[in-house]
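Questions regarding the structure given below will be posed in turn.
Of the protein chains in this complex, one is absent; all others appear in place.
As written, the chains take the letters A and B, and residue 1 is the first residue of each chain.
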Amino acid sequence: MKRHLISAADLTRDDAVLILDTAEEMARVADRPIKKLPTLRGRTVVNLFFEDSTRTRISFEAAAKRLSADVINFSAKGSSVSKGESLKDTALTLEAMGADAVVIRHHDSGAPHRLATSGWIGGSVVNAGDGTHEHPTQALLDAFTMRRHLAGAPDGGPTRHGEPGDSSGRDLAGRRITVVGDILHSRVARSNVHLLTTLGAEVTLVAPPTLVPVGAGNWPCEISYDLDAVLPKSDAVMMLRVQRERMNAAFFPTEREYARRYGLDADRMARMPGHAIVMHPGPMNRGMEITAEVADSERCTAVEQVANGVSIRMAVLYLLLGGNEPAVGAPIARTEESK
Amino acid sequence: MTVSDDRNTLIRGARVLGAEAQDVLIEGGTIAAVGPGLSAPDAVVVEADGQILLPGLVDLHTHLREPGREDSETVLTGTRAAAAGGFTAVHAMANTFPVADTAGVVEQVWRLGRESGYCDVQPVGAVTVGLEGRKLAELGAMHDSAAGVRIFSDDGKCVDDAVIMRRALEYVKAFDGVIAQHAQEPRLTEGAQMNEGVVSAELGLGGWPAVAEESVIARDVLLAAHVGSRVHICHVSTAGSVEIVRWAKSKGWNVTAEVTPHHLLLTDELVRSYDPVYKVNPPLRTEADVTALREGLADGTIDCVATDHAPHPHEDKDCEWGAAAMGMVGLETALSVVQHTMVETGLLDWAQVADRMSFRPAAIGRLGHQGRPVSTGEPANLTLVDPAYRGVVNPVGFASRSRNTPYEGRELPGRVTHTFLRGRATVVDGKLA
């Protein structure tokens, strides 16, 4: 039984569909006058952020608060962490404060895994992005967004006019997903490859060869260096952010050349199938991996992804903390008791 | 130290280098007799039925940490660990604080070794001042000191400047020295955390490509050939490195190489646990590399086993992978790992183990009184091993001050029952004397 969400690879298809379905219900709460549920009253969720990521932190914070959990934000900046306190001592402090779940963002790959397996804490650990390893809740919200668009029609197919639809219970079988950009350093890409293939999608990674990890040949996906060849066969195209610090490290000659070969502009978008969507985990480098025209088009789901992030994180927190043991990876109680 | 200081010792029925059982009589510091049915009325008798008698093991690559990091190891605790592992001589690496780059520091380490009494400590001198790779250290002064340094290494760092490496190789010819290279191209290993390959791609840990090691080895064997010097390659870890050393040897060049016990057994699959006990430099590689290293050691391409014993305090490993120190302790498990990976697989017999763990390393380090045959008149540096023993590694019982072993909980064969340093028992019945 899993008490943590460390890697998207740990999720079975049924786990993943359960999380997405639960998130669908959570999303409905956002439409109500009172956007709050009493479910995690008395539970404490700690956001332990060793890396700046306001977007991810407030998403988890909103999720925990909508479920009535107490939220403690622990940021490495200005705390004892930056004064050399170890992850272990920080963890022991949080444990002493009674954290039921620790949402951790860390610059080192594997830090959440270490936190979960070292015995330092008893609560659940949720990976909110570790180094260049994984970012499972991002992959889940991406899959959620894709499912609504690509399996949201009543017949299970893509919706029309870019409107998301009800896709509960469905997976992404046969959908063709293209992920473009800095795969080497992307935790989003790694988590998406695991999760999307688990959900039955066919994933293609597109990047200059310098930004594809050695060893990625073993991943359950295709790898291409030619964006134009892949676009017409894509149901969703996910553009990854290219970090500024990569630009002077010889991964590609110039920004202009990168944008020309691997950026998504209106011409390229026009080559995608009519129902296909453009995704971006944000923050976007407009003019680099994506043009403003594409970013602001109706086919781009970047803003929707942010909203979906809260629903997904509510679902994950609920499934990990909403019972006496986590539901993800464990048998689900389907009995109807205490009428 | 023990009663055997004054009395002679008769080892009865030991299989010398794995051959048939013999008796071995030790008188004073030397082997007085080897043969069947010896008797010595006053001698302490060691019944060695079924045990293997080896020449005392010699380690070319040990981090004793003193001076500077006595919290992880001292010369005393490190040599006790060495004796417990069957070693009678260790080479103390230079990356201490201060760095062993002057005659003063190497003499200090050498003297501490003599005082410890558990095994010979031969200091290794730094190649460059402060291990910084820019300016040659006073190699001659270290050689001329009481420590008599013959092996020079910036281990932990690579001598990556080709000109500095060339000059060092040339310079130590004057006193039959050797440069022991830690082969790691620095630019290719910036931010490197583990072997670059399938596992690193999945784990998102910075990749440490095999080519970063192999390219430096290739350059250095060519350099050594060009200037007619000998070069020693530390902790060879990849199949490609084995190939390059094999090629260099086929050319008749004066190249020697070592492999660590952990690279003979462990692979990067273990890193999936993110447990920093598996974090080591060079990193654990793949199954194919392990196979190539075993073959290379078996066919003599790799000359010897060296532990790269690298003690670290608990807090440096009880943390996240990225923050953890690199290295593993190895002195007390080396022989067991070699028995497990090389003897029990049929790749080496015990005579060859003696060669790879005693004769050859002593020859590379030019240690006259170590790594000698087990025969009459030779110094009585001896190790007695019970190969039938099976035990689970428990670091709590280690003599080393540090516990960072990757074998905790693992069953390994063999146990050192006795170690003799110049006739004096340093280990008796598996316990330090």
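What we mean here is this: contacts are C-beta pairs under 8 Å (C-beta built on N, C-alpha and C of every residue); 3 or more make two chains touch, one makes a residue touch a chain.
Keep in mind that, in the parts below, contacts and distances are computed from a predicted model.
One chain of this complex is left out of the view, and of "Bifunctional protein PyrR", "NADH-quinone oxidoreductase subunit I", "Carbohydrate ABC transporter substrate-binding protein (CUT1 family)" or "Phosphoribosylformylglycinamidine synthase subunit PurL", the protein name its UniProt record gives is "Bifunctional protein PyrR". Although one chain is omitted from the display, it touches the following shown chains in the full assembly: A.
Here one chain is not drawn; of A:Pro38, A:Gly119, A:Pro154 or A:Pro209, the residue touching it is A:Pro38. Contact with the chain that does not appear here is found for just one residue of A:Thr22, A:Ser75 or A:Ser109, A:Thr22. Contact with the chain that does not appear here is found for just one residue of A:Asp52, A:Asp267 or A:Glu325, A:Glu325. By the touch rule set out above, chain A reaches the unshown chain at residues 18, 21-22, 25, 28, 32-34, 36-39, 67, 168, 318-327, 330-339.
Throughout what follows, only the chains that are shown with their structure count from here on.
Within the complex, the chain A residues that touch chain B are 86-88, 106-111, 113-115, 117-118, 130-134, 187, 190, 213-219. Touching chain A in their complex are the following residues of chain B: 193, 196-207, 209, 273-275, 315, 318-323.
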